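Each remark here refers to the structure printed beneath this line.
Apart from one protein chain that is not included, each protein chain of the complex appears where it belongs.
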Amino acid sequence: MDGIPEAEFPLRTFLDFSIDGGPDGEPGTAVAVLDVDERHLNPNGIVHGGVVFTLVDTAMGRATLSVLDEGCICASIEVSVRYLRPVGGGRLVATATVLRAGRRIVHLEGAVHVEGDDRPAAVLQGSFAVIEA
Amino acid sequence: MDGIPEAEFPLRTFLDFSIDGGPDGEPGTAVAVLDVDERHLNPNGIVHGGVVFTLVDTAMGRATLSVLDEGCICASIEVSVRYLRPVGGGRLVATATVLRAGRRIVHLEGAVHVEGDDRPAAVLQGSFAVIEA
Amino acid sequence: MDGIPEAEFPLRTFLDFSIDGGPDGEPGTAVAVLDVDERHLNPNGIVHGGVVFTLVDTAMGRATLSVLDEGCICASIEVSVRYLRPVGGGRLVATATVLRAGRRIVHLEGAVHVEGDDRPAAVLQGSFAVIEA
Partner (left out) sequence: MDGIPEAEFPLRTFLDFSIDGGPDGEPGTAVAVLDVDERHLNPNGIVHGGVVFTLVDTAMGRATLSVLDEGCICASIEVSVRYLRPVGGGRLVATATVLRAGRRIVHLEGAVHVEGDDRPAAVLQGSFAVIEA
């Protein structure tokens, strides 16, 4: 919704999630959506922490791109993830929002919800470096 | 090497990494090894942050299990990852080490190196909750 | 506002900040307020990161206490702070909000604003362990 083409890469194809700008078309947000199935689970039958992380990290990258000048790319400096509730199934909705877009560093927050449950399953914060083309 | 069976799960099968106890057979460490190929890369041609995270998160879980009483499992509370150098290829070696094994919480540190380079590509710290069977 | 007595301790007395339950009297939030003066600054003339951290960490502890059974105390497991904008002066308002209160672990988020500026100067997330009396 923000004119950024959907990037395909193998891990995303395997996990099978969509990624798009925020629903309001405003820059600075992104949403990733994933329908949980057996491929996302760890041996304990809950969604693997790496799936939750990848979903939000990708959304954070997309949200960061939406506030950068054309041709710039970004790279994660640090991301922290906090797991609040285990997820066994359902539709995961990951949101990422830019908190501050500096010239060289962009800070974001993110969260993952199971659709229909307004309590977060995980929350994240991250900081990305801006790399000029 | 520590008697814990290798857990298979779809994300691990897709990423295709090995996971084992530390080389010294001591509890409290684990090592995951992944040979980078095209499936691990993001659209910029470097290893996706979610791959680095998944590798160490899995090793942290394994290292935690190695210090727990039989029948206990563990769940991530929080994990933080810091990306020091982009990785474009090679063999990734992820290590996880227990820093403190409490009765209810286990703290760990982790790192990812490209084999042959003693400078870390990423460093992590994490805390896991102990769940009694 | 939530019946928890204001705890005095020397670092708080030195930094001279107030700490109270959230304005709505609901459990799960706390607010700390500090008027910046020379004692809070680092050698570069901006508020020291340790001051920002202490303010929110104290508010997080207070917010956690407000959701615990009487007699329980809490201890920080991990806290992460992200500095968005340097602060040179003004009134710092730190808020802490419980995101999830589990039986053994409480997760929170926090932020620091300079009064009159709705953009955060710092954001934090933290996890606390519940210790039964």
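Letters A, B and C mark the chains in the order given here, with residues in each chain numbered from 1 onward.
In the analysis below, contacts are C-beta pairs under 8 Å (C-beta built on N, C-alpha and C of every residue); 3 or more make two chains touch, one makes a residue touch a chain.
Only a predicted model underlies this, so the values are computations on that prediction, with no experimental measurement involved.
J.: Identify the visible chains that the left-out chain touches across the whole complex.
T.: Its contacts among the visible chains are A, B, C.
J.: With the missing chain put back, which residues of subunit C would touch it? List them for me.
T.: For subunit C, the residues touching the absent chain are 7-11, 14-15, 38-44, 48-51, 53-54, 57-58, 73, 75-83, 86.
J.: Touching residues of subunit A against the unshown chain: what are they?
T.: Where subunit A meets the chain not shown: residues 77-78, 80, 104-105, 125, 127, 129.
J.: Touching residues of subunit B against the unshown chain: what are they?
T.: Residues of subunit B in touch with the missing chain: 80, 82, 84-85, 99-100, 107, 109, 119-120, 123, 125, 127.
We take it that only the chains that are shown with their structure count from here on.
J.: Central chain, going by Cα centroids?
T.: Chain nearest the overall C-alpha centroid, as shown: A.
J.: Would you mind working out whether subunit B and subunit C touch using mostly the same residue numbers, over half shared, or mostly different ones?
T.: Interface between subunit B and subunit C is built from largely the same residues.
J.: Cα centroid separation between subunit A and subunit C, in whole Å?
T.: Centre-to-centre distance between subunit A and subunit C: 27 Å.
J.: Give, as an integer number of Å, the spacing between the C-alpha centres of subunit C and subunit B.
T.: Those two chain centres are 32 Å apart.
J.: Hey, what residues on subunit C touch two or more of the other chains?
T.: Each of 80, 125, 127 in subunit C touches at least two other chains.
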